[in-house]
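Sharing a structure here in structure tokens format.
Heads up, this is only part of the complex; the chains shown haven't been moved.
We call the chains A and B, going by the order they appear; numbering starts again at 1 in every chain.
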Amino acid sequence: MRGYSLETISENVHGRLYGEPELVVNRIMTVDEAGHGDLAVVFDSKIAAGIEGSRASAFVVPMKIPDIKRNIIRVPNPRLALIQLLNLFHPRPEREPVIHERAVVSPRAKLSPGVSVGAGALIEADVEIGAGAWIHPNVCLGEGSIIGDQTEIFPNVTIYPGTRIGRRVRIHAGTVIGSDGFGYVNLESGEQGKIPQVGYVEIEDDVEIGANCTIDRATLGATRILSGTKIDNLVQVGHNSEIGKHSILAGQVGLSGSVRIGNHCVLAGQVGVGDHVQIKDGTMVGGQSGVVRDVGPGRWVGYPAIPVIKALRAQHLFVELPALRRLVRDLERRLTELEGREQSHDK
Amino acid sequence: MRGYSLETISENVHGRLYGEPELVVNRIMTVDEAGHGDLAVVFDSKIAAGIEGSRASAFVVPMKIPDIKRNIIRVPNPRLALIQLLNLFHPRPEREPVIHERAVVSPRAKLSPGVSVGAGALIEADVEIGAGAWIHPNVCLGEGSIIGDQTEIFPNVTIYPGTRIGRRVRIHAGTVIGSDGFGYVNLESGEQGKIPQVGYVEIEDDVEIGANCTIDRATLGATRILSGTKIDNLVQVGHNSEIGKHSILAGQVGLSGSVRIGNHCVLAGQVGVGDHVQIKDGTMVGGQSGVVRDVGPGRWVGYPAIPVIKALRAQHLFVELPALRRLVRDLERRLTELEGREQSHDK
């Protein structure tokens, strides 16, 4: 890995350098793990306390932290600076596009220039792959699927037939897109009759989907993930659901069928959302919450999900239920005593 | 896609047609998304309100909805009609059975007539595959596994050795059947000793299993899924568990070891069931519930799961805990005041 001088780095992150401009650092690291020759990025004043004991040679820090006698570069947004620095120190390696000889590509598939296809990948008939897309080993791309330019699909992903994926999308390993929606009809015989799932999945530009997720095809029409949305690992998206733009779904979130998630929503880990529920634009839902009715905007928590302030108050009292009951029983005892004395007065 | 006249369609779904018998529709669609030339299926009176504004050319509707001036076909069970219509409009494509030249099939495997095996699939020694079964690309079928007639196994599925799968079973992409049960013994050294998992998994006829599920083999004996049961995506079934007939497990449900689920049960999304717990025939368990003791029949909800009526009442009061505490404190104040006045009386 090549190193950069603090001066060069400061220019790259539009920061203000206090220290040695010619000092060269070779690696970006966390404050804890950084050693001699490393540059550490500090996100907030809380972490800034760790600078004293850190062995890093220099630090990128928020504008407002107090003076320290170390090499520091002050920046308005350290997280943004981290992105810039990681891209500087870890440029994406140049890659010669290649269709591996062990890939199986249908003669009826259309591959644009600059497409890579890994060993063991299978590209079925009538698939279209955009320029510069990278299909990793052992991926299965079902018949008639469309993959946009610069999209990257990691190993062992399965894309069912008829899926439409936009540009610059990243789909991590093991994820399954377009499997059957979970739809059955209770028959008089006590058996479940399968509703054929003839819809498809549409994923817009700049979406990222984690590893081992499942996005079901629609019964009719489409299951949709709109542009810029980011989905973590092991997330389930049921048939005919639609997730808006620039939303965040953390790990192990589960959406049932026909759910509507708005734009700029955040669903924390392990949240579950019931059939046909709508979540408004800009809503945040706390971890493990169960959303069984329409919610939003604002922050919602719990099962069933309620506004966070109500939930925090109730959760707080939940732990104190034994004390509350003791108090009530004490009141009961005192009241009974008082009633007795009152009666004796009346006599 | 070929179209059908309303008359033909009405016959197919055993419905009563009100409108133009010779009108041809070309597609089945939801009320919302239907356009000119489409037939929309309406499941209940609630959705029926949407017919007015729909651009569909005709509608399949429940028997009992009021008269509308559109082309409608009344049917007793619109969901059943949907199945019939989807099968009419989307007949399963004819498929020439083929063993792909890039499949790896052990000479010791037995394949019945009409079996398809996709590229990159691996069929180990002593595997038996029934007539008309379809093994998709990159599936791994472990030694000695048995796959029934007409069963379909989607891409990237892993079947561990010794698994027994019935007829007309569908296993979606990425699912793992027969991985080791999670069994360890705490050793005096503080380490965990692994209990070898020498049992197997048995899946009966007409089961459907979603994508990226995990069904563990038994420690001894079998983990069993009985006929007709339907399992959604990302579901975990622990070692030695048994799921009865025609039950439904929604997405992200987790069963620990040696669980017993009866027939005709429904477990909603993200339900967890503890070791050795039994769930009686016909039990419904609400989303995200935690079942730690035997339950059923009827509807159960919450952690730990309790009968739904109790749970709803308690959940309702949970949110009102702050009000309840205020009331109790108010009573305490009033009581103290009363006690004071009472004492002054006594003086």
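One rule holds for everything that comes next: a residue touches a chain if its C-beta (ideal position, glycine included) is under 8 Å from a C-beta of that chain, and two chains touch if they have at least 3 such contacts.
What you are looking at is a predicted structure, and each value in this text was computed from that prediction instead of being measured.
Participant: For this file, in which 2 copies are placed, how many copies does the full complex count?
Facilitator: Oligomeric count for the entire complex in this file: 3 copies.
The working rule: only the chains that are shown with their structure count from here on.
Participant: So, what's the distance in Å between the C-alpha centres of subunit B and subunit A?
Facilitator: Spacing between the chain centres: roughly 24 Å.
Participant: Show me the residue ranges of subunit A that touch subunit B in the complex, using the header's touch definition.
Facilitator: 104, 120, 122, 138, 140, 156-158, 160, 174-176, 179-180, 182, 184-185, 187, 190-196, 198, 212-214, 216, 220-221, 234, 236, 238, 240, 252, 254, 256, 270, 272, 274, 288, 290, 292, 303-304, 306, 310, 313-314, 317-318, 321, 324, 327-328, 331, 334-335, 338, 341-342, 345
Participant: Give the list of subunit B residues in touch with subunit A in this complex.
Facilitator: Its residues touching subunit A are 28-30, 33, 77, 79-80, 82-83, 86-87, 89-90, 100, 102, 118-120, 136-138, 154-156, 170, 172-174, 206, 208, 210-212, 228, 230, 232-234, 246, 248, 250-252, 264, 269-270, 287-288, 315, 318-322, 324-325, 328, 331-332, 335, 338-339, 342, 345.
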